[in-house]
Structures are given as structure tokens and as C-alpha cells.
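Apart from one protein chain that is not included, each protein chain of the complex appears where it belongs.
Lettered A, B and C in written order, each chain numbered from 1.
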Amino acid sequence: MPFIPHTDADVRDMLATIGVPNIDALFDEIPSSLRCGVLACIPEALTEMDVGRLMQERAAQDGRPLNFIGAGAYEHHIPAAVWSIVSRGEFYSAYTPYQAEASQGTLQLLYEYQTMIASLTGMQVANASLYDGASAVAEAALMAVRAHRRSTSARILMPTTLNPVYRQVTRAIAGNQSLNFEMLPYVPGSGTIDATALDKWKGQDVTALVIQQPNFFGQLEDVDALTDWAHANGALVIAVVNPTSLALLKPPGEWGQKGVDIVVGEGQPLGVPLAGGGPYIGFMTTRMEHVRQMPGRIVGRTLDLDGKPGFTLTLQAREQHIRRSKATSNICTNQGLLVTAATIYLSLVGPEGLERVAAASQARTRELVAALTKVRGVRAVFNGPRFHEAVLTLDRPVGPVLEALAVQGIVGGYSLAEHYPELGNALLVCATETRNSNDIARYAAALASLLS
Amino acid sequence: MPFIPHTDADVRDMLATIGVPNIDALFDEIPSSLRCGVLACIPEALTEMDVGRLMQERAAQDGRPLNFIGAGAYEHHIPAAVWSIVSRGEFYSAYTPYQAEASQGTLQLLYEYQTMIASLTGMQVANASLYDGASAVAEAALMAVRAHRRSTSARILMPTTLNPVYRQVTRAIAGNQSLNFEMLPYVPGSGTIDATALDKWKGQDVTALVIQQPNFFGQLEDVDALTDWAHANGALVIAVVNPTSLALLKPPGEWGQKGVDIVVGEGQPLGVPLAGGGPYIGFMTTRMEHVRQMPGRIVGRTLDLDGKPGFTLTLQAREQHIRRSKATSNICTNQGLLVTAATIYLSLVGPEGLERVAAASQARTRELVAALTKVRGVRAVFNGPRFHEAVLTLDRPVGPVLEALAVQGIVGGYSLAEHYPELGNALLVCATETRNSNDIARYAAALASLLS
Amino acid sequence: MHEKLIFEHSRTGRTATAQFPAAEAADIPAGLRRKQRPLLPEVSELQVVRHFTRLSQLNFSIDTHFYPLGSCTMKYNPRACNALAMLPEFLSRHPYAPEATGQGLLGCLYELQEMLLEVTGMQGVSLTPMAGAQGEFAGVAMMRAYHQSRGDLARVEIIVPDAAHGTNPATATMCGCKVVEIPSLPNGDIDIDALKRVVGPATAGIMLTNPSTLGVFERRIAEVAGIVHDAGGLLYYDGANLNAILGKVRPGDMGFDVIHMNLHKTFSTPHGGGGPGSGAVGVGKRLLPFMPIPVVGTQGNQYRWLTEKDLPQSIGRLSGFMGNAGVLLRAYIYMRMLGRPGMQRVSEYATLNANYLLARLKAAGFDAAYTDRRASHEFIITLKRQSRELGVSAMDFAKRLLDYGFHAPTTYFPLLVPECLLIEPTETEAKEELDGFVDAMIAILAEASSDPDKLHSAPHTLPVRRLDDVRAAKQLDLTWKPAQA
Partner (left out) sequence: MHEKLIFEHSRTGRTATAQFPAAEAADIPAGLRRKQRPLLPEVSELQVVRHFTRLSQLNFSIDTHFYPLGSCTMKYNPRACNALAMLPEFLSRHPYAPEATGQGLLGCLYELQEMLLEVTGMQGVSLTPMAGAQGEFAGVAMMRAYHQSRGDLARVEIIVPDAAHGTNPATATMCGCKVVEIPSLPNGDIDIDALKRVVGPATAGIMLTNPSTLGVFERRIAEVAGIVHDAGGLLYYDGANLNAILGKVRPGDMGFDVIHMNLHKTFSTPHGGGGPGSGAVGVGKRLLPFMPIPVVGTQGNQYRWLTEKDLPQSIGRLSGFMGNAGVLLRAYIYMRMLGRPGMQRVSEYATLNANYLLARLKAAGFDAAYTDRRASHEFIITLKRQSRELGVSAMDFAKRLLDYGFHAPTTYFPLLVPECLLIEPTETEAKEELDGFVDAMIAILAEASSDPDKLHSAPHTLPVRRLDDVRAAKQLDLTWKPAQA
């Protein structure tokens, strides 16, 4: 039997020990009226070999097109060492380190991760992960409401330059607790938050301002001024950041006079494959004063009976298994294995490597924009500094162009038609260090021939 | 620097400790006239990302054609667990277990392997591997000469049904020690050894008779009679076997009245990928009386200082690092990692699984032969029982047909033109459990259209 | 074995240059630039490999130890699921790549939805929730949305049994609901009278786990369903314990309106040292319009994502893209390998193992929390008596078990059973392994009399002795700081 070790003799012995005639007798507390019949829609079992062929065929159907989308998930080089270690059974098949003494590997790694991600964002403490970047924004909004004792409005300002799906997810999750989300427009020329629009909330009770840097368009926001405005106005600041960019960009802990209050983001760029959308990593860091309001697991260093250092889950009184309905969040299972990947990735590239990855990605996008805007009918939409993403417009609807590119094995970008109809035929494109000049030339040539 | 951890400060400190001004000074014992210049033909370094792309492109060039060749290397299903464990650093990056106490993992595994492979072949003892099946035959021939004290002829009878490359390799390796290889023809109808031809050596000093089962054509030899003839004639018997087949076929230890003396073969079918020809596994088993004549590492179970069982390399006095010019072989590094794969593979499939793999492979080849011989111009050459390989002839030269099939992504078989010109347009084909009815139909259809 | 922190291996200027591109100029205005490099280790590739390989060896895991952690279903994670979910085409797929280039993946997910429908008896499935707790969130949010869509705005109370997993009440709160707790009876069943007392016009629904987290099947489930439905509430099924009933009874048939499944439990995707998980939700007819998006649908012979346009009443999106796709693939592959009879075997052998282990432990002198009940796929031992008589706690037993080479069962959950161990052996463990566990429990019980300190100070053979959790929480040390020069 696949994965079941019992021999006939085992079963006989075990039934005798229990004192029942057969296995079915063990289900005698289930009312017979409820018992179900055969699961007719479940196919017959396949051997590993056959399921292997099936999956290979499915994979071959999808192929490996050349990708120029970012929009929240980025294709970076992942060193071979990362997943060969992540896949080790001791990481892969362990669970939440409830028994600290038997889980020092996972716990020490999480402590190392917390250190790295806190430092990367310029904050003091980090949790051990949330589900993904989008849901992390929702958790941050809820946390801000808890953490900001003097604010009663539960009003969260969200710029339209924040990833639109993050806005949707935040509403879907945090909306149930009567938070008020109000929108902040962007300046058409720069694609960054319209700071003058903030006047509307001046002197009002605002719980928190969310700032995404680089923003969804890839443009760089004036984070210092925005942070200072929020703090001056009594609001907390939630930063939403791309961890790769932080090798080059000022960390949120240093934005403005005081630095932000909560930082969240999508950790996928750090060694996690695109994988069709997940599993990824939601990360979160904050100041020490807010640590008891953080959701998620936190690992601390302590001592054992002999005075030797060791690691354990701590501040569990925030969590659902202790605090139940009063917990900071319902999160239990998180994204541990992906955090393992991120920690190994960050260790391999180190501070210099992350900087180079970031700089190369920026340079490749620069090159991409230059190449594509040479194509007749294509132009860049926004001015000003950006990281590794850019918005272009075409002289015709984007959807059919993307479909035609896909036929040629090119994934040409993300259409902004649904979320930003005001931009016309707009397209968000991205190139990381994994795209080389040939790739870019191939895309430009394909686009040129489609638009000609 | 790739893979080198030294910082500038490290280098300074280390040079100071040594007392030299720079690294180059450490090479001052090399006569300067001998120092070489830049290695102009070595390309610039690539990052892992770039070498990754390069290798992906090379791999894509080769594709994954549908394979119908065996001829000594067989495509079987390899459970995913096998290589995920084999690739663990503790197996992958360890070396020969010279320090037994720090290598119990490898040593216990080898002991388990020896047990499995000895039992599979029906013999008493096994070594921990030789390079591959071909070189194992050479080692077996040399061993037979050492082991057979009463024989002085160093005459080895090799049937033409033995893999022709094995014959070449045996000559290339053992030929230097003045062994005499004499050829034994096959019966044209059955493709098996012509027993009547043995009369020629009756009563003569023959050191050993080699028998391959199933033979190179996939046909089953009359191993009992051949073994008994050899023993009656004072010769040892060297069996060359396919380990998968031994789940169904009588093990060499039971051939004839007394069983054979040495068994060798290619262990690749046991969890080792085709991989373009290697690394594979040469296995060897024998009777206990000959153990001191065996080449290669051998692991034994013993006790430690506390009386606890443990494992260690043993009978090292046979080996080159102790016995030097009088060693049983020069082999040192062997195929340890592949043995790891084979041991895990055999543990996963177990006795029942190996039997099913063997039976399914035989059935698929039966199906293949039936389908291909329905094609006009194709016929089977030999009668009689076979395992999972068969010789067919075409109505035209094989080479161009195989090339045309390759263009369609089908690797259609191994041409026997070079080694068996007497068979005409002959082709050795094979199907294992990994080929299904669709595959076979696809091949038959392609062949039919080519030959029409 | 002790392994330094990765930062302690770091030296300024050390790099693994094979792993990143050559230097390139960045174009960032000065005011937005980072000034000081982050505290990332500067180490060689070998140091990274060695450090994390050594760290990994400090863990217990399914692949190395029996791991009977109750409520977590620590069963074998087939290696094929990992290998095949990591085929390069799947890994390199951008979630926003056109659907036409993802028919292979979407096909797998669609079939997974269909299979989950079949095993749960529900009417619709959404795969998007990223863990059990998010599945719960989706479920309760759908219940609220349902009531609101009918203008039934007063229904804000979620009834939760006292034995429920902590995520249940926490989820209700996250959905803006009020939690109403009801007690369990001494036999482990729900207190039906208490239930009757609390239901009413404010009842949004009830969250149940069946078999419950007490390790027993709620026998009066049909009655419970009737009471809640009659009061206008809905029934939520916490699917963490689906392993117990797979192919035997279906939540849909028991009257549940919504269910979340922990694919990382019943369908054996990895636990990964804490995650990732997947909390797919199944719904009955009434909740179909409210499912979280995206869901895989078909159009002609193509698969495509159903979004807000298709499900305008959806509770919305819960993740940036479409949930933990890679986890879903693993579950799909696992289900295809089990196939139809394999599904039933899961619950049969999981239940056999649990009842056998319970019978043996009872025979060895341990007390079952619910004596006259069948174990489901897990069961509870209470050490209340031993604690009183010998002064050893469930925690002491748990820590000492580690010395014997067994991961501890879940301790102190459910909260209502004193000094409890919740034990879930799963179907993939062999009888000998269970026997070895019983032997260890017997040996520890003997030590508890002869040498209780051995238990109090356990573990003795692991990389660290018992850790000071109080200190950890009081003297917070959550990140490493470089020594001041």
C-alpha cells in the first residue's frame, strides 16, 4: 500500500490488541447513516513513475517563456545551494518548533533571519514570517490600529501607488474589523504619491499612512517627507518594501526624522522561485516598543539549564494558541520553509551581493526601457527615479499584444488596464539581473514586429 | 573570489605568520624557468547564473528523446527519494571511510549493499564496487587467474554473446598481464552460446569460462549446463549478469551443480540514471574462499572498545595502499555514491518491487517486438526465451533509419552492424517498465512510415 | 553539537562571488540611498553550506524521527511530491503570465478542486487560503457575508467549543465576530444543552472539528447541525482532522456549510519547520457566491482564473496572487498517488495506529482522557494522576521522550484536559515504531518513580538542555547585535 507499512500480520496483531474484529469496527461511533460510499470521482492510484510522466507532460505544456513581469514577484537567480539545503528532510519535514530542544536548527535559523530582515529594513525586531506580502499589509494595518493607542479613527491612508492587489487583500482581511481605508492619489507625471492631497487629512485622526517603496509602478517615493508628514500628523507609518531594493535604498527605519513604525513586504525575491504565485514570504519588522502587538511567531535567544545559549519561541502570549480570541492574529502555520530559503540566500549573497543584484536589476530595466521605447508606438509614462520596474504605454490595447508575445514564448509585462484604466494602454515591465541583452533584444524585436 | 574565503586581512595575517612578503613567494621552489604564463585558452569566469543558462541551453540542444536502447544501460524508473538522499552533503561530499568512526553512515550502507548484492547473485561475499560492468569483467578475469591456483594457462573463454565492449575492455585491461582470451561462437538460431563448440577445449587447461545472462542479445543462456561443463573441465565460471533480471532468473550462485565462482555486472539499472554513460557501478561477488583475491574495498562488521557493533574497511591487505605492487588491483576511488543510490533503490523496491520491474520490462519488450515485427520489413532474429532486449533485422541498413528516427525524437535501438556484421541489418531494441503502450505505438508508427 | 551564529562566521570583505553579477552603477538620488550596509553575513559558499547543513542536523523531523504531534498529522511527505512540484516549468512560471501559458498548472489545480469536492461532499472549492487559519478566516468571512447579503446583520456570534484550536476563536475575532464558548461533556461530546442555550438570532454559526480535538468523533453531529441551522446559523468544519475520516464520512454529508482543509496535514505537503501550508476551503450551496478568489474554472477546453467578475459577491482576495500554488501541486500529486482506495486507507490505518497505541498505553498504566471512547486518528493521555502522585508533569514526559529519540506529542492542548498529551501517530508509521514509543513511555514512567529528577531536567542528550522560556520572554533577545568594538 503506498506509504502505509502495515503487513497483514501487523494488522491482525494490532486488531487483537485493541480487541476489535476488523478495522471498520474502529469507525463504529460514526452514525451509519452518515457513512459515505466510494469516492467515484477520485481516479485510480498512479505509481510514482506514472504521476511523474503526467507532471512532466503538464509542465511541458507550460514551457518556460522569457519573463518580463515583476508586479510583486521577481525572477532572480537562486543559487543551487539554497534549495538543496532547504529540501533536506530535517528542514522540509519538521514542524513549528514547539519542542525547542529538538528544533534548534530551525530556531537558530529563524533568529538569524530575524536579525537579517530587521537590519535590512533598519528596524529593531522582526517576526518569523507571515503568509505573503499582501496579507502582511493587512496584518500591519490591524497591528497599527492596536499599536496606536491614541488614535480611535482606525483610518488607514492607502496610496493608489500601493500594489492594487495588496489594497484588495487588505480590505478583504482587515475590512471585517471596521477599519477605514482612504485613498491617496498619485501625480500623473511622476507616478508617485500626490503629497498635496495629504492636506485633506491634516489635523485629523489618521491611524496610519502606508507607503510602498519602490511603488507599484517601480517609481521611488519621497519617503522622508511622507514619513515626516505622517508623524507630524500623529499617524504611524507602514512601509511596504522590496527587500532586494533595500540593498540600495534607504531603509524604512531611517525614513524621515524618526523612521517608520512597521515594515512589511514580500520576501519572495530572496531565493524563492516564482512558482506560479506561491508559497512566498510575508515579512514584518517593527520597533521594539510595538513588539507585543506583532502577529506571528517570534524566536528569542535564551539559556538552558546549564547556562548554554539556545533558542526558543517567545512572546507566545500574543498568539492564538495562548490568547485565543484576543490574539494579535489567527496566524499559526506560516512560511517557515521559505524563510529557510531566504536566510540561506541572504547568507550566500551577503551585503555586497545583494547590492549587486539590485544594481544589476536596475540597470537591466533601464536597458529594457531604452530598448522598448525605441519601438515605434511605445513610450515611458513616468519620469523620475525608479528601481527595476517601469510603466510603458502602447499605441493599442495591451491584452492582444501580450497574447501574441506569449505565442512567441515571451511574457511581456503586466497590463494595467484593470487597475489603472486612466493610464490607457499601459503595461508594467520588469527586468532583473537574470535578463541579459539578448533577452532584451529578443523582446524588443518581437514587439517591434507586432506593432509595425 | 569564487569559493575562496580569504579576506585581504586574512591574507596579510597569514603571510606574516609564514614570514613571506606575498603569496608568490610560496612558489619560490619552482624553478622560474618552468613557471607558466596566463592560461590564454581558459575562458573568463562565469557566475553560477551564467553557467546555469549555458548548461540549460546545452541540455535543451539534446532534448529528451524517447529511448529504446538498452545494450548495457537501462532506463528504469528511479524513485525521487533515491537521489534526494544520495545528494545529501554527508554522502555526496565525504570520501573513502578511512576514519571508520567518522564514517559509520557510509560504512553501514556499504555493508547493507554487500548483503543485498551477494544475496541477489546468490553468492557469499561482495565488494563495495568496481568502476563499471565492463571493467568488472576485466577484474574478474584477473581475479580468476589469481584464484585458480591449479590453472597455469590464463586462458579465458569469452562467448561472442558477451557484450562486445566488455570483451574489448577486458582485453585492454587484462591483456597486459598476458591473459589469453579465446572466443566461443553462438548458435545462429537461438543467439546463445554454441555448447558443441566447447568440445574444442575439453580436457584442456581453461582458467575460466565467462557467461553473460541474459546475454548481449537479451537471450537466455543454458547456464546450468555451461557452468557444469566448466567445472567438470576444471575451469572457474565468471557470470556477468543484469541485477534487475535476477529478481526473476536463477542467481549465478545456483547455476549448475555448484554455482559459479565469480559474479560481476553493471549495477546501473539499480537507481542510477543513464547520464550519457556514467558514472555507473561495477559490482562483484564471489565465494568466501576467494575473498582474499577480490579487488576493491570490502566492509566488515566488528566491535568497538565498548563491545558495540560498528563497521570498518577490512581485508585491506589486498589493496594497493598496503600491498602496493602485489595488490589484487590498483583500484582506489570507486563508485561509492552510485552504490548509495543502488542501496536506496533496492530498499525502496524490495524483493517484490524488483520482481515487478523485471516482469514489466520483459512484458514491455515482448509488446515492443510484437508491434515492430508487424511493420513490413522488420523481423525478430532469435528464438527462445529472452529478458528485456531483442534483436530485430530491417530490410535496409540500420544507421540511416536510426538517424531518421532521432529527428522525430525517437532513439530506436543499437545497431549491431559494427560488432555483428554477420547478422545483417540488425538492431538491438529494449523496452523497460518506463515505456508504455503509447510509446511503443509511436515507435511502431514512425518506423512503419520510414520503412514504407 | 553547537553551531555558531552565521554572523560569527562573517568577516568583512568575504564574498561568494559566483553568486552575484559584476558591479554595475546604480542610479539612486542621494537622499534615497542607503548609507550603511545591512547586517548580512559575509561568508563563503562553503561556510553557508556547512552552517545550514549542521543546523539542519539539530532538528527532529519526520524524515529522522517518529513525530506523533497531535493535531498536526506528521505523516511521510513523499519525495516525489517535492521533486515534481519543482519541475523547472512550474518553478519559473510568473503568476501573471498569460493563462494560455499555464494550462498544465491550471489543469492540476482544477483537478485538485474536483478531488477535494469529492472527498468533502461540498459544492465548491477555493484553493487560495494559505494555511488552515486563513481557510478559517475565509470560512467565517463567507458566513458573515452570507448573513449580510440577506440583510441579517445581527448575526455576529460564532459559537466555539472549549476544546477548539486557538485559531478558531482568533479567526472569529479577526472577522469582527464575537466568540461564544460552549463546554464539552465528560465523554468528549458537545454539551447539547449548552448549545441550545446559546443559539439564537445573533448566531452567525458554529465552528466544529469532528473528530474533535479531543480525539473523538462527535456522535450527535446531525443533532448539532439541526440546532444551529434551525437557529439560522451556519456550520463551519475545521478540517485539521480530515485524516481521521477521509473516505469514511464527508463533512458535506454531515451538514456542514463550509470547511477548510489543511492540505499540509491530510494531503501531506511539507510542514517545513512551520510552514508553508494550504487551507483550501469547501462550501455548500449557500456560500458558493462568496468564495475567495481566484478559483480555477473552465471556458471551452481552456482553464482560466475566475475573479471578481465571475464571483462579484466574493469575500475577495486573501493573497497577492493565488495562494500557495506549489503546496497545492504537492497535494495534487499526493492524491493522484493515493487514488480512490488510497484515500480510505489513510483514515483506516491512521485510526488503527491511534487505537492500537491507545490500547497499549492503557495496558501500560496510562490514563486515557476519554476512557470509553474510540480514538479517532489521535487520542489524549492525561498524566494528572502521575503529576499528583510523582510530581512529574506532561512537559517532563515530553522532554524526556526526546532523549529516547521520539518527538513529543502535543502538550497542554486541548487546554481543558489537565497534563495532557495529544498523540497522533499517523498511518505511515510502522507497528514497531509505535511499540518503541510505548516502551519509552513505560521506561519513563519507571524513571518518574525511581528518579524523577531525570525527567525534570530532561532532555539530556540533545544539543541543549531544557531552555528557560521565562528568561526568553523577559530578557528579550530577538536579533543578534555585533559586539561593540
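Worth a mention:
Assume a contact is a pair of C-beta atoms (placed from the backbone, for glycine too) under 8 Å apart; a residue touches a chain by one contact, two chains touch by 3 or more.
Please read all numbers here as calculations on a predicted model, not as lab measurements.
For the chain left out of this panel, the touching residue among B:73, B:140 or B:284 is B:73.
Within the full complex, the residue among B:48, B:261 or B:389 touching the omitted chain is B:48.
Panel shows chain C; residues 9, 11, 14, 18, 44-47, 49-50, 53-54, 57, 62-65, 76, 78-80, 337, 428-430, 432 of it touch the chain omitted from the view. Residues 1-10, 45, 47-49, 79-81, 84, 89-90 are the ones on chain A that touch the missing chain.
Please note the rule applied: only the chains that are shown with their structure count from here on.
Between the Cα centres of chain B and chain C there is a gap of 46 Å.
Between the CA-based centres of chain A and chain B the separation comes to 48 Å, rounded to the whole angstrom. Those residues of chain B in touch with two or more other chains are numbered 47-49, 79-80, 84. Multi-chain contact residues of chain C (touching two or more other chains): 14-21, 43, 45, 49, 53, 78, 80, 82, 84.
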